[in-house]
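Take a look at the structure below.
For this depiction, one protein chain was excluded, whereas all remaining protein chains were kept in their positions.
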C-alpha cells in the first residue's frame, strides 16, 4: 500500500532485514521457554558481549525504545533522583511523559545540535550540590545522552570521555540511548566504538527497531549487579516480550559476523550512511542549504515552502520547523532499507 | 533447539501461525507510517469491529498482555479507584506489580476455580458504598475478569450478564482479559460469543500472543470516547509498538475469514480445543484424576510425584501445586500449535 | 461544639495535651529555620534516641500516620518490591491506596486479631523464593506490623523477636506502625519496650497524633543510612511540615521526663490505659460480651442493636460490624484525654 511514494520519513517504516525474517521463519515452530530465558537470547547475549569486549556485561532484550528508556532510568534512579538530559532529548519531548509516569523529573539542559557538554553537566550537578535548599530539589542521578542525537549529531570519543569522567567524579550514572546506534557506528566521522561505549557508559542500549530489526532493543549494563531483579522491573514497565526468543533470534542475527568478521549490524548501518552520503551530495548539488551539519542518517534541509508542498506529493518526509516567511526545514532519513533507487528517485524530484 | 522434548508448558512457546508469518514476509519491505496509523491496522480494526457487530467500538493494538492490562486499567480508572479482581487473577499474581506501579490497588475477591460472582462483586461495592469511612479507602472503579480464567474455566453467558448488570447498576467498568480468548470461543461448553463480549463489557482484549500471533493484543473499547488520548497513555505505559503495522498485519490475518466464513482466530482456537479434548481423553483413560474441571486448553492433572519426575525428562509442563505427601498437580497446555502427534507422544508417556 | 455528647470515637478527637499547648505558646514567636533543621527538632531527636538507648538511630518528624507509612515504605522498598502486611493492616484498608499510589503492592497475609505470625511471614517469603515464576511476581521487601494492632492487640516480645529474626534471615525490612504506641507501652500485658523496638525493627514510628500531640509522628530508622536523602523523599510524599519546629517542640515535650524520670509520652499512654481498664470493668459488670480480647485502649463490645441505637444518642462511638440478626459490635476508644468522668458518664448509660 502507499507504495507509489518515496519514503524518507524515518528509519522504522519497513519491517526487518531479510536475514532476520529468514531466521524468524526458520525458528518459528520451535518451542522455547519465554521471557528471554531461551537459548537464542543466551547466544545473542554472548555475541553482544563479545562484540563489546565486555564479558561482565549484563544484556537484556526489551520491546522498544520508550519502554527501554523508561525502564532503565527507573531501574537505576532512586525515587528522589532525576535524569539530566538535553532539552531536545527523546525522553524529554517524544515519550509521552513516560519518565515522569515512572516518577522522575527530567533535568533539561541547554543543548547545541542535540548535544550537552561535560561542562554544563558538571555545572548542573554543582548547582545541586551547592544549593543549601537542595533537599527540596531533585537530585541528579543520571546523565542521559543519545548517540547519535535527535539531530543526527555525534558525541566524539573525547566528549564522551569527558562526560563519563564527570559522571564518575560525582557518582552518577551515564546512560546512552542508542536507538540509531548502527548509523553512528557506521559514520565516517564517528570515533566512538561499541567497546568505548561499554567502557564509558554504565548502561546503554543498542537499537534494533530503527536499525534493521522488526522491533527490539538490547540493553547493556556494563557492570554486573547495577539493576537487581531487572526482569521484574522490565515487566512492570511494559517492556517485556512473552516470546522473548523473538528478540534473541533478531539480535543473534544482527550480531552475527560474515566471513570477513563484520557484524550484520554494522553493515545495516553502512547502508544507511552510504545512502545518506549520496543524498547529501544530491541535495548540495541542487543548491539547497542544510539546516545544520548532521553527519549521520538524518538530513535537515532548508527549502522553499512551495517546493516542500510539491515534493510532498511524491515523497514522505518530515516537516521540521519554519525557518522564515517563505522557507522551512524538512528532514529526510535514510536507513538500513533505503536503496540506491530511492535516492535516485528523490534526487530527480528535488 | 531442545526439540527432543514434548512441550505442554504453555501456549506461547512457539512463534506464529504460518498465515501470519506469510503475511509478515509479504509486507515486510513495504513502507507505512508508525504507531498504528497505517492501513493494515485500519483494516484489522474494521475486521474486528465487523466480527463484534460493534461498529462504534474503538480498537487498539498493543504489544502484550501485561502491557494491555496495565494500560487499560490505568486509562479507565481515576486515581482514587482500584480494580476488583479474583485473588487468582493474572493482574494480581503474575504481572510484577504493574497495576500498582500505575498507582492502583487491586481489590482481590474470593474466587472459585478462578471465577468471581456477581453477588460477591456487588457485596464488595456495597461494602465500600456503605462504609462511613469510605473516603479513606480505595473506591472500586472496575471489575476485571479473565475469559477463560487462569484455571481454564469459563464464565457462562448468564454469569457474564449478571456481572455486567451489577457493573452498570453501580456505574463501574467491566473489563475482560482475553489473553486466551480463542480457546474460550472454540470451547464446546462456551456460550459467550465475541458479540456478547462487545455488548456486556466496557473493554476487553482479544489475545494474540497465546492464540497464534507472534505477539500482540487487540484492545476493544465497546463505546467510543471511554479513553481519550489513549495512544498517549499506551506509549506512556510501554505498550506501544513503533512499527504498529506488524500488529495490524497479524490481527488482520487472524480476523480474516476462509471461504466458509470462518475466522482464522476461531480455527486456531479449535486446534487448541481439539488437542485438549484428545489429551483429556488420554489422561482419563490412564486413570488419572483431574485437579479441577477445566473445559478449555489448560488441563490440571494429579499425579504421583515419582511419575511427574519421570515424565519431566521427556515433556515440558508446569508444576502447579502439591496435593498430598506423594502427589502433586501439574498443568498441560495445548494450543494453536499443538499437533496430534504431540498428543500421541504425550499419551504414550503417561 | 457538640460537647453535650460523650466521645469514645477514637483517640484523635481532641487537640493536644496541655504541656504541648504550653510549649507551643511559649515558643510561638521565636524564629527558627524550617523543615526540621531547628534546635527543637535536634533536642527532640536526642531525647528520643536516649529513650531508645539507640544513639545511632536517625529520627525524623513527619506530619501524620498515612504520610509516614507511605513515605517510609517507599523509601525502603525497591520498585520491584512489595510489603507484607496483615489483611487488616491500616495500610491495606484505611489509607486510600497511598501505598499503591507510591507504586508498591501490599502482600496481604491472613491475620488473627490483627496480628500476623512469623511462620506465615516465612511461608510467604518462601512462596516467593521457591516460585520459578517469581520474576513475574512482586518480591517481598518488608514486613509491616502495627503495635498495637488495629484491633488493639499486642505482639509479645517473643513474637516480635521471631518476626525480626525471619526478616533478618531473608534480608527484608521490619517496619512497625506505632500510631498508638503510647497505649502499647503503657499496657500491663505489654512486654515490648521502646528499646526492644529499636533493637528488633529496622524502622518504626512513634505516634503523636493519637497519643497527645496536635499532630505528628516520629520516624525512627534504627541504623544509620537506611534511607539516604530521606528529607527529599519526605517532601515528595507530602509528609513534610514547613515549620518543622512545631513537631520538634511537640516531641521534645512528649519525651521530657518528670522528676521521677518518667516520660510524658508514657504518662499519656497510662491515662488511656487506666480509663480503658475502668471502662472494661464497667462493661463486664453490665454483662456485655467483648467481641475480642483487646488489652489496650480499643474496646470492642457486642450489644443489642436497639441498645446501640439508644446509646448513640448520647455517646459518639464507632459501629464495628454486625454480629447476628439482633446484635452488633461497637468500638469504644479511650485515650490521653479521656477523663474519669467520661467513663462514669458512659458507664451510667450502658
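Chains here go by letter, A, B and C, matching the order in which they are written, and residues are numbered from 1 within each.
Just so it is clear, a residue touches a chain if its C-beta (ideal position, glycine included) is under 8 Å from a C-beta of that chain, and two chains touch if they have at least 3 such contacts.
Small disclaimer: the values here were computed from a predicted structure and weren't measured.
*Asks:* Per the definition of touch given earlier, which of B:15, B:89, B:103 or B:272 contacts the omitted chain?
*Replies:* B:103
*Asks:* May I ask you to list the residues on chain B that touch the chain which is not drawn?
*Replies:* Touching the chain left out of view, chain B contributes residues 35, 74-75, 78-80, 103, 135-139, 228-229, 231-233, 235-236.
*Asks:* With the missing chain put back, which residues of chain A would touch it? List them for me.
*Replies:* 79-80, 82, 93-97, 100-101, 103-106, 108, 132-133, 135-138, 319
*Asks:* Name every residue on chain C in touch with the hidden partner chain.
*Replies:* 1-3, 5, 7, 9-10, 12-16, 18, 21, 24-25, 27-34, 38-40, 63-67, 70-71, 95-98, 101, 209-210, 214-215, 232-233, 235-243, 246, 316, 337
One rule holds for everything that comes next: only the chains that are shown with their structure count from here on.
*Asks:* Where chain A and chain C touch, do the two copies share over half of their residue numbers, giving same, or under half, giving different?
*Replies:* Both copies touch with mostly the same residues.
*Asks:* Could you work out how far the Cα centre of chain A sits from that of chain B, in whole Å?
*Replies:* Roughly 33 Å, centre to centre.
*Asks:* Can you work out the whole-Å distance between the CA centroids of chain A and chain C?
*Replies:* 50
*Asks:* Counting only residues that touch at least 2 other chains, which ones in chain A make the list?
*Replies:* Correct list: 232-233, 235-236.
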